[in-house]
Every structure is written in structure tokens, then in C-alpha cells.
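Let me give you the structure first, and then I'll get to my questions.
For subunit A:
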Amino acid sequence: MSDTACIEVAGLCVAYGDTVAVDRIAFSIQQGELATLLGPSGCGKTTTLRAIAGLEDPTTGLIRLNGDSVYDSALRVNVPAEKRGLSMVFQSYAIWPHMTVAENVAYGLKVRRRPRAEIDKEVRRALDLVQMSGFADRPASKLSGGQQQRVAVARAVAFSPSVLLFDEPLSNLDAKLRAEMRVELRELQQRLGITSVYVTHDQEEALAISDHVIVMNKGRIEQIDAPEALYNRPASLFVADFVGAANLIEGKVRQTGLVSVFETQGGQFLRVATPQGASGSETKVALRSAYIVLQADPSGAENANFATGTIHRRMFHGDFIQYVVDWPAGQLMVRRPPTEMIAEGALVSIMFSPEHCVLLSG
Partner candidate 1 sequence: MYRVWLAAFAGILTCTPLAWAADGVCANPTQMDGFKTCADVAKAEQEGALVVYSPDPESNSAGMLDAFHKAFPKIKTSFIRLQTGALYQKLMTERRAKTYQVDALQLTDVGYALDFQKRNGWVHYISPEMAAYKADYKSQPEGYWTWGALIVAGLAYNPQLVKAEDAPKSWKDSLDPKWKGTINAKVAASGLEHVTWYEMKQLYGDDYWTKFAELKPSVFDSYVQQFDRMVSGQDSVANTAQYSAYLQFKAKGAPVEFVFPTEGLTVTPGVWGVVADAPHPEASKLFMDWLLSAPGQAAYDKVAYLSSPRPDAAPPPGGKSTADMKLLYPKDWQAFLATHAEYTKVWGHVSGAR
Partner candidate 2 sequence: MWLVLLPCAALVLYPVLFIVSESLNVGEPGVFPPEAISLANFAGLKDDATIIGHTLFVAIAATAMAVIFGFALAWILTRTNIPGGNRFERLMELPYYMTPLVGAMAWGVLAGPKTGLLNQIWHLLVGPEDLFNIYSAWGIAWVMALFEGTVAFVMISAAMKSMDPSLEESARVLGGGKLRTALGITLPLVAPGVLSAIVFVFAEMLGAFAAAFVLGIPGRYYVVTTAIWESTQEFPPNYGRAAALGLSLFIAMTVTLSIARLIMRKGSYATITGKAFRPRPINVGAMRWLYLAFVLFYLLVAVILPIGALLMTSFQKFATVVLPDSIFTLENYRVALSTGTLGSAFVNSLILGISVATIGVLVMGVLTWIVYRSRLPGRTAIEYVLMFPQAVPRLVFGLGLLWAWINIPIPIYGTLWLLGIAYFTVFLPLGLRTLAGVVLQVDRSLEECACVCGAGWLHRMRTVSLPLLRPGIAAAWLLIFIASIRELGASLFLMSPQSKVVSPAIINAWLSSSSELSAAMAMILTATIFVAVIVLFGVARTFTRAEA
């Protein structure tokens, strides 16, 4: 727990009767950061977010915002949602249909009794930020999905909160709009420098916009890391499988050290970089599809792993080609740029570096 941490969560437990939704999690988010809670449905990410907002009552734990406890089960502190001073964008946008766009955006300011002139100024500023300036007097019931989403964001930032929460705000939009909006949201967040917590089940989205990603599964935290670290060095089988496309190769560890040797079930020996050392009991190696080279030059890097295989199937995905390659240890999924067209049935030389292999147990 750092003194400059904006949001601190410790020992948080949320249970409904016999079901435990969130099981003793802890993390902290620094000022100005965007942290994402990532995980499959039912992992507890939305519950955690709502607990921070004050919309759920946890069972035990501690939540601090800017150093002040808003929830502390030991001291019986539970600040009601309306007093926590945060802001939230909901999955359904929650735009009030009986008000105009401007009235929606002005709500947080009105509640804080800001003078009229200030309210107007901030509302205009917020609408400019989301490029909805012309819609100020439009009745809110007459907006499209994307427009509602923007107004929801404008409303959330209008009164300059210190913390901004996002509950899967883009999941109701179509793919193209989603891709555009995530960029805008990230830019907005960085420009305003508001500490943000973002919840999503889309790992691509999480990797793209976050400073840190908190991966959750069945109420527990699997790993907290920056996106590249999460991608390159998944700490568990779950993370390896959930974040990015990975191959999981079965086998046994033969030698440990800074570089360990792993014997696959097909009898090959792979070199795996293990800067943290290895216990020797790991049974799997995770290898990202994008890190495998086909048609490799065997005379390349000395310490790389080489093998031969046959193209079993080729699927054209537009931005990349997915190959299913048969090799002695089974099948490998490989992603290559669309320029590398190899025919099905062709023999290929496979190469991947030890740094891209990750030893995992389980």
C-alpha cells in the first residue's frame, strides 16, 4: 500500500448467502492510472466495481479512496454511494429519458449546488469532450446507442470527480464502434488524468487501454500486471488461456536454471527462459501463437527452438492467417501476417525463442 495510492482495496469479501462472489481480494491503483478488472462472467469483477461505488455492501474488507476509508468492516464504516464522490458509467448507459441531454450531464453539478454559470460552462465542456455539443437540448430518449454512451461519459466527467468507474461501457456497441470508442475513452482519461477502474470481459480491450490489468477468476485475483507483462509472462494456466491466444504444450521439466529444458510428450526438448528459476514440477509450457515463425531459417538464432511440422489447416482471418500445424507434440495454433500464404499439407520449419515460452503448472 503506497501513500500516493488513489484507490486501495484490502481483504475484500462479498458473499450472498452461501455464494461467495468476491473472495478476499486486494489491490491498489495509483493516481491517474486506468486499471482494468478482467475476467469471465461470474468472476466477481462487476461486484468488486459496485462495491467500490457503494452500490453493493461487502461482507468484510477495506476500501480507501484518496486515503479516506469509505468502507471498513472492522471499524463499521460504510459511506453511502452518494457521498463517495466518484462517478460511474453503466453498461446500459442509464440515461434518464425524461430529461434533455444537458440536464442529464448537469445532474452531478446540480446536486453539488454549483452556480448556474459554472454548470453551463462545465456541461458545455463535457459535451465538447465527447463531441456531442450540438445535442445539448435534445430529449435524451431520442438518442442512438452510441450517442447515449457519449452522453453517459460526459455526465460522468462533468463535475470533475477524482475517480471514474466503468462497468462494461462498450459491450452494447457493435465491433467497429467499440474499437473507435475505446481509443476515445483512453484519450479522454489520460487528458483529464482521472484515476479510473474499468471492468470488461474483452481481453483485447483490457490490454489496449489499461495501465494495469487485474485478472479475476471465481472471485479471486489471478494476476495483476501491465498489459505486456500479462501477455508475455502469464502467471497461471488460466491467465495464459484467457488473455491472448496460447498453445499449451504438455510435458516434463528435465533441467532447471536460468534456461530450463522441457521435454514434450512428443519427445522434443525445448529451451524455456526462466529468469525467476523453476521448481521442476511444471507440466506445461505456454506459447503465444503470434510468436511462432513458420518457414524459419534454421541457421538463425542458436538458442532458439526448432522443429518441423505440416500445415494441417489454414484459415484466412483477413488481418492475419491462422494455421493449425501438426508437429510431434500434437498441434500448434500459429498466427501469421496475411502475406505468408502456405498451402495446406506443406512441410514447415517451426521456430520460436525461449523467451516466448512460459513454464506453468496445473
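How these were chosen: all candidates are chains of the complex that A comes from, given by their letters.
Operating definition for what follows: a residue touches a chain if its C-beta (ideal position, glycine included) is under 8 Å from a C-beta of that chain, and two chains touch if they have at least 3 such contacts; residues count from 1.
A quick note: this is a predicted structure, and the numbers were derived from the prediction, not measured.
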item: Touch-positive candidate for subunit A in this complex, from 1 or 2; value: 2
item: In the complex, subunit A residues that touch candidate 2; value: 53-55, 80-88, 90-92, 94, 96-98, 107-108, 111-112, 141, 152, 155-156, 159, 165
